[in-house]
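Quick one: this structure, given as structure tokens, is what I'll be asking you about.
Of the protein chains in this complex, one is absent; all others appear in place.
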Amino acid sequence: MTAATAAVKAALKEQSIETPSWAYGNSGTRFKVFAQPGVPRTPREKLDDAARVHAHTGVAPTVALHIPWDRVDDYAALAGYAEGLGLRLGTINANVFQDDDYRLGSVCHPDPAVRRKALDHLLECVDIMEATGSADLKLWFADGTNYPGQDDVRARQDRLAEALAEVYGRLGDGQRVLLEYKLFEPSFYTTDVPDWGTAYAHCLRLGEKAQVVVDTGHHAPGTNIEFIVAVLLREGKLGGFDFNSRFYADDDLMAGAADPFQLFRIMYEVVRGGGYGPRTAFMLDQCHNVEPKIPAIIRSVLNVQEATAKALLVDREALAAAQRDGDVLAANAVLMDAYSTDVRPLLAEVREETGLEPDPVAAYHRSGWAGRIAAERRSGQQAGWGA
Amino acid sequence: MTAATAAVKAALKEQSIETPSWAYGNSGTRFKVFAQPGVPRTPREKLDDAARVHAHTGVAPTVALHIPWDRVDDYAALAGYAEGLGLRLGTINANVFQDDDYRLGSVCHPDPAVRRKALDHLLECVDIMEATGSADLKLWFADGTNYPGQDDVRARQDRLAEALAEVYGRLGDGQRVLLEYKLFEPSFYTTDVPDWGTAYAHCLRLGEKAQVVVDTGHHAPGTNIEFIVAVLLREGKLGGFDFNSRFYADDDLMAGAADPFQLFRIMYEVVRGGGYGPRTAFMLDQCHNVEPKIPAIIRSVLNVQEATAKALLVDREALAAAQRDGDVLAANAVLMDAYSTDVRPLLAEVREETGLEPDPVAAYHRSGWAGRIAAERRSGQQAGWGA
Amino acid sequence: MTAATAAVKAALKEQSIETPSWAYGNSGTRFKVFAQPGVPRTPREKLDDAARVHAHTGVAPTVALHIPWDRVDDYAALAGYAEGLGLRLGTINANVFQDDDYRLGSVCHPDPAVRRKALDHLLECVDIMEATGSADLKLWFADGTNYPGQDDVRARQDRLAEALAEVYGRLGDGQRVLLEYKLFEPSFYTTDVPDWGTAYAHCLRLGEKAQVVVDTGHHAPGTNIEFIVAVLLREGKLGGFDFNSRFYADDDLMAGAADPFQLFRIMYEVVRGGGYGPRTAFMLDQCHNVEPKIPAIIRSVLNVQEATAKALLVDREALAAAQRDGDVLAANAVLMDAYSTDVRPLLAEVREETGLEPDPVAAYHRSGWAGRIAAERRSGQQAGWGA
Partner (left out) sequence: MTAATAAVKAALKEQSIETPSWAYGNSGTRFKVFAQPGVPRTPREKLDDAARVHAHTGVAPTVALHIPWDRVDDYAALAGYAEGLGLRLGTINANVFQDDDYRLGSVCHPDPAVRRKALDHLLECVDIMEATGSADLKLWFADGTNYPGQDDVRARQDRLAEALAEVYGRLGDGQRVLLEYKLFEPSFYTTDVPDWGTAYAHCLRLGEKAQVVVDTGHHAPGTNIEFIVAVLLREGKLGGFDFNSRFYADDDLMAGAADPFQLFRIMYEVVRGGGYGPRTAFMLDQCHNVEPKIPAIIRSVLNVQEATAKALLVDREALAAAQRDGDVLAANAVLMDAYSTDVRPLLAEVREETGLEPDPVAAYHRSGWAGRIAAERRSGQQAGWGA
């Protein structure tokens, strides 16, 4: 067990969870965006906040950007600024849903001029990847329709395929396009990439540099997400995750907050399927509508860490033996033994062994950062979804 | 059949569907609000638009107000303006969710000062009812929590009951409070009035002037809404509807657009349960995010009318006989005969008999109203959810 | 319109809907199977009943068999018997879920001996296809797990792929394997083919003779089935349908009974995507638990016919124009015009033009068949799911 624990600790020390720049800014629902004190006003301030998360957790070294929310004149300078904070710029997220032209879609729009505009933005994002050193371009399309008959479902697939092919052709070596799917919202009748099957089919035609992103809040009720993870890993098509949690729809709550057992099962399939490592992008994508953002992100990182630790603790030999024997209860018990374990002491040890304080939340509160940014970031425009 | 048809026509001529002032303004999702040309900038302009809907359909004589979105200095004057357009002001809708104080709730907030502020707004709305001559106060609370443990679920019910009691005590003769429920959004863990049972329990304690509002988009997947309608009518607690339609969550699409058969079944239970008449408020509550607003509202009114016509056409004697005999297929066929009927010719006749053009959508397009408002309403701030 | 109507009528006369032998037998829920009078006791009696459905509707010329429920010594003789009734034997359905050995799965079972047994049954079914002249083998697997950890999700995919490959290798020219997916039931944690994506991925690896079957009751709540139909047609992978309807889960109600608008939208995508024709298998798969079986099947056939007629009536030129213009409401209206049409008179004409009575349900009741089989099929064992 000591050897096993050592291996678990070693694996945990290699973990890398990417935080999204937009989660540091204000967000809300269609009913209201509640502003919070100390919210960053610039991409650099978002990086400052992200640096605090990494400083306390030790496992959040990269930050995802969202274009145009994080548009700057000099991306290399922004990358340098990140480096100075001990961070790296991560995935580039394109945005083709917040312009009036995109009312009926972007790359799937019936009007070729709108499609061209959207595609040009995607290509711009590839250019930005060069400047930032980002390896991944994440594409989420709000495209879809609200009413039966509104547009031709199949023609929209053709337009989508055409745009993806052009983006794919622009990718350099070591670059990937990660295609995200989502059941609904903001489109309410059809969504052009509504499920993993559609994303998979497109990625398959594109080639090896195209992979699927699983956002844990983007499924129909009852969908078994860990099954999708297992299948995508088997097909070599799991590109990464957007972690968050939900009770109902795309609630975008803190990862692990709504169903920690599900998060554990997902991480178990990641580990079992060989997906634990740098080829899988482990990203957060959540909205902190009512809670303070930095400690919420810390908490989310810890939740992913805890789920990972439990997944790594599963006695896979015992599990395989029980499965082989068809012993349903014994096999389930092996998995539940790991899940029932309180891994917080283990993670505290891991932190102390890497020079961190054992309790990141407490350390953050002691740091005085929240008070400092509330004082310093009074004037100016706070960052938000559309800012 | 002729006598039956005459009765159906007579019933259809008495129909009254209330349109909501906010549906004439811009709306959207948390991702984007797409602005449209010609959107009203003031409550009076919303009434102007509503007057067009009534002029073409003949069954939309009242308009619901939302406070503070429709706040004016002189409500009596606004009522007079409406009268001049052939309209009346309808239900008053309170808004206790768009102020920064309401981040953790309004009348259920842990802080008594916030609760007091919210309650004062509700009482102000009762005062406005006096001025506008409105009979109904509709209450929808965004209150709830996003995370387990965030607040005490039961204490919030106590606070809710206390606030409702004070509002109820302020109601005059002939006034009602209509309590709306909603499964989720904008709260994602608990909602303080999530289902009809909770709304019913509160209304029961309040008394006869408190009734439940059924918003057709506010249920869990698979919920049988017409069953709830039947039960609430049996209990004397159905206050009215917020009609809209949905494929997924509270999509707020045009009524009847997503599942016209469901709308028919709902209207059938209304008719069967004696709920077709002025004691039930038939309101629209929808968001026209991608389609032009006035013709979308006309279309929604027509969809409700068509469902009503079909419901009225059900041969209730034949249905009762088949039900009594336990003849499943015959009973289902009686219902489906009415649903399969194309009632558009009948409704065209009803319109012509009341001096209207037979096709309200075509008549609206011919009227030139859309072009006129697009030209006239260029400057100023367009109305929206929060405006 | 006359030319268009003539084309619609011609298309409707070519329609072919396959009825399933098992729907003529008793079925039920896990709580109770209610026996009905006159239920067939043998495969031949099922064909006798199917012949009545075809005699009255004119569009149900083939009957799907389920092995072993329809096992006979001489399949060629059974095919001859069908021919004598004006029928043909259709799809062969394998059954690897009703043997005690299959408690933990069939082709995905952890024990290779059980997998071999299941696979041998599938190969037997291919042999039966030769004897019956059936073109399609339909595979639905109840395989899955009930508890996290119970078995290795990914290993089960490997076992599934291995079995499918062996079956595929046995197919002759002009034969297809149709792979069905289902979200859940009878497995409650994982299902080995839970969604169209999984079925698609397997069919893709198998080759051109493998296609996906869409059972309209096998999806998560909120799934847009017509989207899946459009995508599968675009990929050349739509093999056919199992039609039935549902309000909640796999309720297996009469097709079109729960959501006739959805059935219309599905048929529209079939027509639009070029899937209306003999390459797509249009099958019913439903359970008549509380209603008499033969008239329920007739009703289901009529419901599919009506949805098809409406789909064929869509003015596709007008629709394409409105879609091209981004006119959301006009495009939706074109679709709804077709849906709102009462197509029963048109279908009555189609029947009379092909020598049938205009009302199949009435004709069936007049035929006296129900009374005759109730009298004749008193002794012996009635057919049911497991008989």
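We call the chains A, B and C, going by the order they appear; numbering starts again at 1 in every chain.
Convention: contacts are C-beta pairs under 8 Å (C-beta built on N, C-alpha and C of every residue); 3 or more make two chains touch, one makes a residue touch a chain.
Everything numeric here is computed off the predicted structure, so don't read it as measured data.
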Among B:Ala35, B:Ala220 or B:Ala362, contact with the omitted chain is made only by B:Ala220
Among A:Gly222, A:Pro358 or A:Gly384, contact with the omitted chain is made only by A:Gly222
Among the options B:Ala331, B:Leu346 or B:Ile373, the absent chain makes contact with B:Ala331
Missing-chain contact among A:Asp173, A:Glu317 or A:Asp342 belongs to A:Asp342
Across B:Phe34, B:Phe97, B:Tyr168 or B:Tyr189, the one contacting the chain not displayed is B:Tyr189
Missing-chain contacts on subunit B, rising order, are 104, 110-111, 146-154, 157-158, 183-184, 189-191, 194-198, 200-201, 204, 219-224, 226-228, 230-231, 233-235, 261, 265, 269, 272-273, 319-320, 322-326, 328-329, 331-336
Residue positions on subunit A contacting the omitted chain are 221-222, 224, 247-248, 257, 259-261, 290-292, 295-296, 299, 306, 328-329, 332-333, 339-342, 344, 361
Subunit C positions in touch with the non-displayed chain are 27-32, 34-35, 97-98, 100, 102-104, 142, 146-148, 150, 183-186, 188-189, 221, 246-249, 251, 253-254, 257-258, 289-291, 385-386
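One rule holds in what follows: only the chains that are shown with their structure count from here on.
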Between subunit B and subunit C the C-alpha superposition rotation, given in steps of 5 degrees, amounts to 180
Of all chain pairs, the one with the most contacts is A-C
The distance between the C-alpha centres of subunit B and subunit C, rounded to whole Å, is 40
Subunit A touches at least 2 other chains through residues 104, 146-148, 150, 183-184, 189, 221
